[in-house]
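One protein chain is absent from this view; the other protein chains keep their places.
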Amino acid sequence: TARAQEPLKVAGIYTVPVEQQWVSRIHIAALAAQERGDITYTYSENTANTDYPRVMREYAEQGYDLIIGEIFGVEAEAREVVAEYPDTAFLMGSSFKEDPALANLSVFDNYIQDASYLSGIIAGAMTQSGNIGMVGGFPIPEVNRLMHAFMAGVREMRPDATFQVSFIGSWFDPPKAKETAFAMIENGADVLYAERFGVSDAAKEKGILAIGNVIDTQSDYPETVVASALWHFEPTLDHAIEMVKAGSFTAADYGAYSFMKEGGASLAPYGTFEGKIPQAAVDLVNAKSAAIKDGSFTVEINDEEPSSS
Amino acid sequence: MRLEPIANPGLARTTLPPALALLATFGVAAVLALVAGGNPALVFGEIVKGAVGSKFALLETLNRATPLIFTGLAVSVAFRAKLWNIGAEAQLYAGAVVTAVLGTGALPWAAPALLPVLALAAICAGALVLLVPALLKTRFGVDEVVTTLLFNFIFLLFVSYLLDGPLKDPMGMGWPKSARLVAEARLPRIVDGLRLHWGFALALICAAAVWVIDTRTTLGFEMRAVGQNAEAARFAGIPVTAVILKTALLSGGLAALAGYSEVAGLKGALTLDLSPGFGYTGIVVAMLAMLHPLGVIVAALFVAAIFVGADAMSRNIGVPTYIADIMLATALLLMVLAILLTRFRVRRD
Amino acid sequence: MVEPATPETVLRLTGITKRFGAVTANDAVSFALQKGEVIALLGENGAGKTTLMNILFGQYTADEGTVEIFGRQMPPGHPRAALDAGVGMVHQHFTLAGNLTVWENIVLGAQPLGALSLNASAARDKVRALAARFHLKVDPDARVGRLTVGERQRVEILKALYRDARILILDEPTAVLTPQETDALFATLREAIGLGLSIVFISHKLHEVMAISDRVLVLRHGRLVAERATAQTTRHELAALMVGAEVTVPEVAQASPGAPLLSLRRVSTPDSGTAPGLQAVTMTLCAGQITGLAGVSGNGQAALSDLVSGLIAPTSGEMDLAGAPVRGWSPRTALAQGVARIPEDRHKTGTIADFDLTENAILESYASRFSRRGWMDWSGARRFAERLIATYDVRCPGPDIRVRLLSGGNMQKLILGRVLESGARIILANQPVRGLDIGAVSYVHGRLTAARDAGAAVLLISEDLDEITRLSDVIHVISEGRLSPPFARGTMQPQELGIWMSGQRFDEAGHAA
Partner (left out) sequence: MDLFDILLSASFWAATIRIASPLIFATLGELICERAGVLNLGIEGIMVAGAFAGWVAVLNGLPLWGGVAVAMAVGMALGAVHSVLSVPFGLSQHVVGVGLTLLASALTFYTYRVMLPEVSSPPKIAAFQPYEVPLLSDLPFFGQALFSQTPLTYAAFVLAGLVALVLYRTPLGLAVRAAGESPAAVAAQGLSVTAIRMGAVIVGSGFMAVGGAFLTMSAFDSFFFEMVNGRGWICIALVVFGAWKPGKALLGALLFAAFDALQIRLQQTPMGALVPYQVFLMLPYALSILALVVMSRRAEVPAALMVPFNKGER
């Protein structure tokens, strides 16, 4: 069809600034697609959920082909808008499944528990004290499930490990995250799970280790960040672009495109820690990684709020 | 420099400063657009189009004005009595919480019975939330600016707790939000398919009611008297403490209706991000309206139109969306200045 | 009336005109002040005295005209220039910061703002020296917010002296002073004059004008209408010049007292701040009688006034209204029981400045007379306000005007009307004529005696002994919260009252007991 030739018009709507780790992965994937010439891309950031349906509608009215974003906080209202614009494709982060009645809405989520689990194995190997600190923003499923997978990974190496869990009640307060991390270090933690900005900084200052989440920050903290569980939005987005271009976009759950086997998640390269991680852990990571990819092993998805142990 | 009241301002005097303020706001927006690489010539048209250019745009503007009318009224009622209620945000959430608790199936009633009961319950909750700072003020002399401000933080954390725990939607896949309201608890839409709901009409009714209270009832008279001069009011036999408490109840109740209207009318569920600062914007709306209840309607519509219009404009000319808030702030500051200049002349001394 | 310039002329105003909207507050006023001279400025409320002084001092800018001080023309609207040229002004309303100490208030602005230190000890010493030199007793380290009005007045004068003022402007400095304090002030001023100071003095009290001034200027409706050498005029003439007509002071006839309406038996109230409470006070207010309360300010008048007003309740003793003990005493019950109150401070307590005249008129009676089931009866209220305006001669554009814009005299007439129209049986009149011009004074006094003759019991509190002795049928003296026995009209000489006011007689009684 004619659509396949010209770039798709894609718009992103985000409820936080694009610096936020989670959203940044979507943003980067879209920029990459634009770079390739597959799409033209524009976005609205920091959009309050109150305004979200209006912004969706404005983009739809303007004839965008594909609208991406996150509707966790506005599921019902967003689906109403989707229903009104059957010619526009919507690819939305959502807690819910696709709805066959809404053929133009596909959903995704960052199911990177596989990678988190693997990063946990490394953390378990690196901790001396068996005491691990975890600082989160809010206990939402997208955060909880990664924390649980990470803890499960840690226990593979250190069944006796204890965890300190704190939520700071904000996505953007690095000083507060840092203070919280400091308190955990005082309390014996020697590896930190850096869900928020600010945590790795505390680890760096105190000379202990950190595990990254969603994004790779090792270049900023070469001596500190041992491993990171990365989310790659590219498979999700690229598939959607393909479907829209082919005219076959339909209601679907793109969650699987965040799985490791689809290339939606990965453990960041060891980089500066190459060779410094106990071989036993590296071997286990490789084995589990293979098992995950061939489907012989699945990491449990647990969305409950984690607590200290 | 000195300000001198103008006895009989003419037409030019009353219209020119506000017009200039608007013009200057657009000028600022145009410059900012230019800086960010957008086309400044399009700014004005795109804003108008985005705010009132279509039925959808217009109704969205009214929709965004709805909670602002409630919080604007709440603030104006309180400020009139010199009760500095900076906590409309908390009271809004109080109303929202109650609506979510009672509207999700707890009361098995039909809409005509359920909706008013929910509204009343919300009013009571908001009233109670403001009653605490009001009592601390009247009993212990604790400054209410501080207590109401801090209550915003506390209450939001409380809501966060509720949404993580007792109120969490079991069907919500873990996301912190409440269960959806039953159909009987929803305020119907005014136009099918568009978001504007009867909460807007309720807001207008409340503004009219506050105006009637202000001008026609003894309570209104007492509230104004206490606000203007509490010492004289007390001397004249007005029960000052009781009036402050009644004012708090009224103000808190109005703010809570914003939460009720957003949950029952717009969202259908309680979330932590229900209000993008409607409580704080209510202060601006109230002051822009010079604390007049009917003026609150106009001010809220103005604020909503600028925001919705500028937000749409930012997308259409491709500049960062933050320009909407800049325009809103600029328009507000220049507009209050302009309103002053319609009544005062600046004299150099 | 403009004198030729001589080396002795310290101050010259020429053709000063000032308009506030439609009001012309000063209309081509010119005069000159000589070294060592005291000019008294007289005029009704609203005649433009304060405005003229504010222009002189640079706080207002004149629309026309010039101010010259020691031969130098002053830049308009520049108080600093006036201060530097040697003008000190004591404003009609105190200009003191209550949270600062006396010496801090005095040195405020007297040192360059860029200075790195306040030189507190030097400043304190200078204040002490000045205070001693001019007999202005006040503690430099006291917090001004805690001072009595008399002490604050002294601080105001010290402020001017501290800056070596050579021209002193005193705008109604005695309005809030007791006779004793006034005498002390005059002694201080005479000393200052001896040192070469020149003074412009504003007062509504003609005997003060006669006592202190060399020359009298009379303002009427913003115009300078007369000038007299004090030695060659009389109080009577001055009064006529001010008002533009003869002023008659009504003779107060003997009363015929009726039944007791309010009685206090050994009533005490708590102290509040520096003001003493009542100490086992016994008094009876009878119908058809004016009871005067004489005393130096700050001796318990406020407590008695608050008690009768309903603002405070007795801590011990008994209080009867028309023979029945009072219950749940509050302003509202007081009003309901027929107690009408003229408060001491009409700006702060008596009225709400930004309410219009109608709203102020019904402030005390909206609940009982101008509302039904919580709904206001505004047309009734407006009719009532219009009646007050007509009956009590409140000069104003109409019932919609904000009372902030009324002159003090008219504000007082409004309160008087509100009080008298309530049909009260007991009337508390606390400083009812403070700051009023003589026309207004005689009007208020006439109304109060008329109310008495109609059967009301009037409690008159005043620091003006003349007023007390002229109006009262019975006089009590108050001192440190203690109340003297009642003295019938004509039985007390001012000297004897003075001794009671000093507290001496109470002490003797205490020793005797």
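In this document, chain identifiers A, B and C correspond to the written order of the chains, with residue numbering beginning at 1 in each.
Note that in this section contacts are C-beta pairs under 8 Å (C-beta built on N, C-alpha and C of every residue); 3 or more make two chains touch, one makes a residue touch a chain.
Because the structure is a prediction, the values reported are computed rather than measured.
Colleague: Considering the complete complex, which visible chains touch the unshown chain?
Modeller: Touched by the chain not displayed, across the whole complex: A, B, C.
Colleague: Per the definition of touch given earlier, which of A:69, A:124, A:141 or A:198 contacts the omitted chain?
Modeller: Considering the complete complex, A:198 is the one touching the chain left out.
Colleague: Which of C:73, C:111 or C:234 touches the chain that is not shown?
Modeller: From the options C:73, C:111 or C:234, the contact with the absent chain belongs to C:111.
Colleague: Decide which residue listed in C:60, C:355 or C:370 touches the omitted chain of the complex.
Modeller: C:60
Colleague: Of A:123, A:215 or A:292, which one is in contact with the hidden chain?
Modeller: Residue touching the absent chain, from the options given: A:215.
Colleague: In the full complex, which bits of subunit A touch the chain not displayed? Write them out.
Modeller: 16-19, 21, 24, 27-28, 31, 46, 139, 164-176, 178-180, 182-184, 186-187, 197-198, 201, 215, 217, 220, 307-309
Colleague: What residues on subunit B make contact with the chain left out of this view?
Modeller: Its contact residues with the unshown chain are 1-4, 32, 35-36, 79, 84, 136, 140-143, 145-147, 149-154, 157-158, 160-161, 164-165, 280-281, 283-284, 287-288, 320, 322-326, 328-330, 332-333, 336-337, 340, 347, 349.
Colleague: What does the interface between subunit C and the hidden chain look like in terms of residue numbers?
Modeller: Against the left-out chain, subunit C lists 59-60, 79-84, 89, 91, 93, 95-100, 104-105, 107-118, 120, 159, 404-405.
In this text, only the chains that are shown with their structure count from here on.
Colleague: Which chain's C-alpha centroid is most distant from that of subunit B?
Modeller: Taking each chain's C-alpha mean as its centre, the farthest from subunit B is C.
Colleague: If you average the C-alpha positions per chain, which one ends up nearest the average over all of them?
Modeller: B
Colleague: Express in whole angstrom the distance between the two chain centres, defined as the mean CA positions of subunit B and subunit C.
Modeller: Taking the mean C-alpha position of each chain, the two centres sit 46 Å apart.
Colleague: With centres defined as the mean C-alpha position, give me the subunit A-subunit C separation in Å.
Modeller: 76
Colleague: Cα centroid separation between subunit A and subunit B, in whole Å?
Modeller: 36
Colleague: Sort out for me which residues of subunit C touch subunit B in the complex.
Modeller: Residues 21-22, 61, 76-77, 309-311, 330-332, 334-335, 341, 343, 348-355, 359, 363-364, 366-367, 371, 374-376, 378.
Colleague: Which residues of subunit B touch subunit A once you look at their complex with the stated criterion?
Modeller: 50, 56, 60, 64, 157, 160, 164, 172-177, 180, 193, 195, 262, 266-269, 271, 273-276, 308, 311-312, 314-316, 318, 320-322
Colleague: Quick one: which bits of subunit A touch subunit B in the complex? Just the residue numbers, please.
Modeller: Subunit A reaches subunit B through residues 15, 42, 44-51, 53-55, 57-59, 61-62, 72-74, 76-77, 84, 95-96, 138-141, 144, 169, 303-305.
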